[in-house]
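With one protein chain held back, the other chains of the complex are shown just where they sit.
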Amino acid sequence: MNAPAAAYNFAYLDEQTKRMIRRAILKAIAIPGYQVPFASREMPMPYGWGTGGVQVTASILGPDDVLKVIDQGSDDTTNAISIRKFFEKTAGVKTTTFTKDATVIQTRHRIPEEPLHDRQVLVYQVPIPEPLRFLEPRETETRRMHALSEYGLMHVKLYEDIARFGHIATSYAYPVKVNARYVMDPSPTPKFDNPKMDNCEALQLFGAGREKRIYAVPPHTKVVSLDFEDHPFSRYRHDAPCALCGADDSYLDEIVTDDRGGRMFVCSDTDYCEKRRADGHRGTESAVGPDLEAKHG
Amino acid sequence: MAEIDNDQPLLIAEQLGKSYGHQLGCRDVSFKLYEGEVLAIVGESGSGKTTLLQLLSAQLKPSAGRVLYRMRDAITRDLGSLGEAERRFLFRTDWGYVHQDPALGLRMAVSAGANVGERLMAVGWNHYGRIRDAASSWLDRVEIDAARIDDAPRTYSGGMRQRLQIARNLVTEPRLVFMDEPTGGLDVSVQARLLDLMRSLVNELGLAAIIVTHDLAVARLLSHRVMVMKGGRVIETGLTDQVLDDPREPYTQLLVSSILPA
Partner (left out) sequence: MTAMVEISNAEKTFVMHLQVGVELPVVRGVSFRVEPGECVVLSGPSGAGKSSILKMIFGNYRCDGGRIGIRHEGAQIDLATAEPRQVLSVRRSTIGYVSQFLRAVPRVAAIDVVAEPLIANGAARAAAREQAGSLLRSLNIPERLWALPPSTFSGGEQQRVNIARGFISDLPILLLDEPTASLDAANRAVVVDLIDGKKRAGVAMVAIVHDDEIRRLIADRIVDVTSFAAAA
């Protein structure tokens, strides 16, 4: 915990900018799933590196907040560490890797395994906020479709998947309907995570810096994954327990262990896996524990 | 042919006009269209027929006059008073619009089945199997080999694309179909097949249709009534066989006599 660097305002952004972003956030909360345009600022990282998430986090952080930052479920990747350090430096807030201790969790492409509680805010980093973008390139047209609730095209995409692959092939960024009104892109989280968004106790905020959009899912909001009656939504998870902690209900990362095709599956959520191991759970590879932890961590 | 329904007109144009500054699109067009009736609007390029079609299908706002339409709930509404949501809904369900270039009326990169099924999905159909069955049966009806249901129209010939466009429009059983030069650009033999298909579908389904064409043979084959346009005005109107066999206006006589013998 360092004192904030003198040259920066708290959490880097100036207060007027934070106000502007907070107004956008409030609008987003008032209209669950609706993409609110906002004046995205130049940030000290390029587009595509989480500027949207960082701006949302910067606008809602207070000096007493505890921040956790994860990237693909891990606290220890380069980007997670960079962003955590960024806020340590500019806001001087406490940071943690323990999910249940955090008050603000910024995430890239995963939702923590540990159920969130009502004192937490989950901030997602979003690349392309528009779920219809790849079907309808015109922004004028997609805005109309959202305004008029014309979502036939979304189902066309799902239909095409089934026609081509026999099942809905979308495995991440799986579109959802929020509060029975707007269709939303949950960001590139695996579809395994979709059910966690439904009726969540925490506030979920989504920031897209390059595309300049913010959207939100307030606590206890209905979030339903799109599907067909005869092809219902199903979560996908590789059928194996975590090699380190033995969990059979967490989303797994596949890790290549040698150049002979060796691989193993471990929890993507590092905090969850560590906690389980601390509680005594073991998987098949845990005998080789420390070495692999170094590779994995 | 399905029973022609009650005596209320389906579509009424009242003194319809459109001008672009000093440029006249069309002027003073009035007529009534009943269920099951096919009206052809013939004229040469620049006659205002396409402008008229766009006014009638609420894609353009008139500079003068109005268009009234009897909705499915039997209430007649001024199209200008419809909100955008209502208008778009109407366009997707009770109306069809067949473009001259099928690429404008289709999603070229998406499979034929999805093209036909889209409108169904847009009105809430949520069962993949049933959507696919409906799409299949429509492909059959427009004489497209059902085995091509998963192919994108990019891989189709021009005639097939046009037939797919028709299927896509008819799947929600519209009562009124607008067609803009539906056989333009197709080979003659392909045209004949398409016209025959359109004729039997219109008859079978009791569709009302407004067809813009410069081809009098198309008008003769498909329409009950015809309006001849020149310079933005309707210069002659009547039953198709009347206007084509007994043309009164100089321009109509010129048009009819200009047809090259087969």
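Chains here go by letter, A and B, matching the order in which they are written, and residues are numbered from 1 within each.
Convention: a contact is a pair of C-beta atoms (placed from the backbone, for glycine too) under 8 Å apart; a residue touches a chain by one contact, two chains touch by 3 or more.
Just so it is clear, the model here is predicted, and its values are computed rather than measured.
Considering the intact complex, the chain excluded from display touches B.
In the complete complex, the residue from B:Tyr34, B:Tyr69 or B:Tyr128 that touches the missing chain is B:Tyr34. Which of B:Arg148, B:Arg193 or B:His214 touches the hidden chain is settled by the complete complex: it is B:Arg193.
Considering the full assembly, B:Asn203 is the residue among B:Gln15, B:Thr76, B:Thr155 or B:Asn203 that touches the omitted chain. Residues of subunit B in touch with the missing chain: 1, 3, 34, 37, 192-193, 195-196, 199, 203, 221, 224-225, 238-239, 241-242, 245-246, 248-250, 253-254, 257.
Everything that follows uses one rule, which is that only the chains that are shown with their structure count from here on.
As a whole-number value, the distance joining the C-alpha centres of subunit A and subunit B reads 48 Å.
Interface of subunit B with subunit A (complex): residues 84-85, 88, 92, 107, 110-111, 113-114, 117-119, 121-123, 126-129, 131-132, 149-150.
Taken together, the subunit A residues at the contact with subunit B in this complex read 144, 148, 150-153, 155-156, 159-160, 162-164, 228-231.
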